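Report on the following structure.
Note that one protein chain of the assembly has been removed; the remaining protein chains are unaltered in position.
After this line comes chain A, so read on.
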Amino acid sequence: MKKLTSTSLLPILVPVSFAIACVTVVLPSVAKQINTDYIHVFRTSFLGILLEALPFVLVGAILSSLLHLYVSEEKLGKWIPKNPVIGILFACLLGLIFPVCECGMIPLVRRLIQKGMPLYIAIVFILSGPILNPVVYAATYMAFRLYPEMVYARMGLAFFVSASIGFIIYMTWHSNPLKLSLSRVDNTSAHTAEHRNGGRWNSIFVHAADEVFEMGKYLIIGCLLTAGIQSFVARESLTAIGAGSVSSYVFMMSFAFVLSLCSTSDAFVASTFLHSFSGGSLLAFLVLGPMLDFKNMLMLLSVFKTKFVFYLAFLICAVVFIGSVLTGGIFL
């Protein structure tokens, strides 16, 4: 067996050693030409985003692991209201109890779906949780201290968008949205019980670690892309696009998608645009960002089927756009 793995590594080892040899020869002269400023800006942004997301991912992974080992399907079934309207309201309020950032939300939600939570409730929770919670309320209030309408508009629109998307999903999507490899997992409860002989504590953390690796790769790719955009693309060249009235909405929404900021800090970034953008388009930024961005779309793709993720992304964009244009036109 050992022999087999080392021979299978051989075709990789040869080009790798060749590449290393080339790099060591060429590197010093190339390194002089590259502007090291770019690398440092990239490095600082990348590690900043990653380190910031890490505690939330850990909390999400541990909660999800606890849920996996201690809460049975029947128990969860009892907690979840059967009536879809009450169910959606219930999911909107869940964020108040679990103030988890979107990076922590996704492993938790996957586990909830596997445990039999209806899809539409889970989706409402993913969408509303990162916005409808006390931490984000406080942060938005701080950033828009002189403009409290914005805080209420953000909370209200987030509630409206997640409830209506939950309702649309309830009406339209009936098949299993989870990736095939993940959806067959939960017939192994009996099997898990066996694993516990390693100690309950041990298995909590082993499961949590699995979760971290599963989510982590998407998180890291998301951070790489985000940091790349932040350090190589000038913001001025982006803002130039958003001059028109409709294009400012489109711009702010794509900006939120690309920046992938945490929902607790995006309000502050938005407030720096107050002088150049309309209230409605800032609202679109504040509501869309936590629901859909580079980082969490990759994480969603790790859990859900691609088709479902694109359907969801389309719904989010459409509803946020309509909602923020209307709110912007009427209230702001």
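The definition used in the following text is that contacts are C-beta pairs under 8 Å (C-beta built on N, C-alpha and C of every residue); 3 or more make two chains touch, one makes a residue touch a chain; residues count from 1.
Keep this in mind: contacts and distances are computed from a predicted model.
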| item | value |
| --- | --- |
| Hidden chain of the complex, named as in its UniProt record, picked from "TldD/PmbA family protein", "Na(+)-translocating NADH-quinone reductase subunit C", "TIGR03943 family protein" or "ABC transporter ATP-binding protein" | "TIGR03943 family protein" |
| Hidden-chain contact residue, picked from the options A:Gly48, A:Gly116, A:Pro134 or A:Gly329 | A:Gly48 |
| Chain not shown: contacting residue from A:Lys75, A:Lys217 or A:Lys307 | A:Lys217 |
| Hidden partner chain, touching residue among A:Ala91, A:Leu261 or A:Val319 | A:Leu261 |
| Positions on chain A where the hidden chain makes contact | 1, 8-9, 12, 35, 37-41, 43-52, 54-55, 58, 62, 142-149, 181, 185, 188, 191-192, 194-195, 197-198, 201-203, 205-206, 208-210, 212-214, 216-217, 220-221, 223-224, 226-227, 230-236, 239, 259-262, 264-266, 268-269, 271-272, 274-275 |
